[in-house]
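Got a structure here, written out as structure tokens. Questions coming.
One chain of protein is taken out of this complex; the other chains stay put.
This part shows subunit A:
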Amino acid sequence: MAEAKRCAWLTPSRHCGKARRVTQPLSFQNMILRLHDYWSRHGCLILQPHDMEMGAGTFHPATTLRALGPDSWNAAFVQPCRRPTDGRYGENPNRLQHYYQYQVILKPSPPDLQELYLGSLAAIGIDPLLHDIRFVEDDWESPTLGAWGLGWEVWCDGMEVTQFTYFQQMGGFDMKPVAGELTYGLERLALYIQNKDSVYDLAFNDAGVTYGQVFHENEVEMSTWNFEIADTDSLFDQFRKHVAECENCLAAKLPIPAYEQAIKASHVFNLLQARGVISVAERQAYMGRVRDLAKGSCQAWMDRNGWAA
């Protein structure tokens, strides 16, 4: 097993020298820079990742909290996402327990949001007369955030590269006005742009560093920890403490720190899931607990800003 993993780890680096071509496609990091440039030109604040473990960019307070209320809000940022159960010990070319989302939130949703989005694909070099771009129904729901929206998963040649959502509710509150959210799967887009089969073979920059060199070992070790090593007693304990601390913050009417505790509780719950110690029956109860924390934080945020539901 250890041998196999080591080989998988070595494979991408052996190829990295050959990946350089005359007409070089966008590297992973240049793709991000292009998106930053594009959305900056279209009026978005370019924010940085939130410094906490979370399962999706939607958890970033710049999305969850800022989506609420009447104020206009346009922002774009990269958010690292952690989904412990998706770990594959670095052996699956497409599944990772840690990956990046590029998140754009526009409130109110502009009338030409689809065209803006397609413009961003063009900016990173996707030709819609060469690649089949499709908007396929996908109603989005986050039970842990008490949020839902309608929209699509955007397909590029059959691969879901973006989640495109018109938020209708967040934290149990109706959106007034509705925000549009774009969530790009950066690794998947890069696979297309660079025409690679494995995420580990992606060129991270133009100087020969691959995604595998940066992250493969991380996937191997984190998968092992997520699935096998993480101390479950400690995790259960952490969950309880984050819940208590969130409630402590809510009592003090501090929505932002309360929400951060909700994010932490959510991630600990995900880790417990990966360790397989939460039964199906308990699962609902845990998710309900996290949802209460997130909703409570949103409520406190609305209250603090003086917004009516």
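Here are some notes:
One rule holds in what follows: a contact is a pair of C-beta atoms (placed from the backbone, for glycine too) under 8 Å apart; a residue touches a chain by one contact, two chains touch by 3 or more; residues count from 1.
By definition in this document, contacts and distances are computed from a predicted model.
A chain of this complex does not appear here, and its UniProt-recorded name among "Ferredoxin", "Glycine--tRNA ligase beta subunit", "Metal transporter" or "Succinate dehydrogenase" is "Glycine--tRNA ligase beta subunit".
Checked against the hidden chain, the listed residues A:Leu45, A:Leu150, A:Val209 or A:Met287 yield one contact partner: A:Leu150.
Within the set A:Met31, A:Cys81, A:Val104 or A:Ile133, the residue that contacts the chain not displayed is A:Ile133.
Where subunit A meets the missing chain, the touching residues are 70, 88, 91-95, 108-111, 114, 127-137, 139, 149-152, 156-159, 166, 168, 174-178, 180, 191-192, 195, 197, 279-281.
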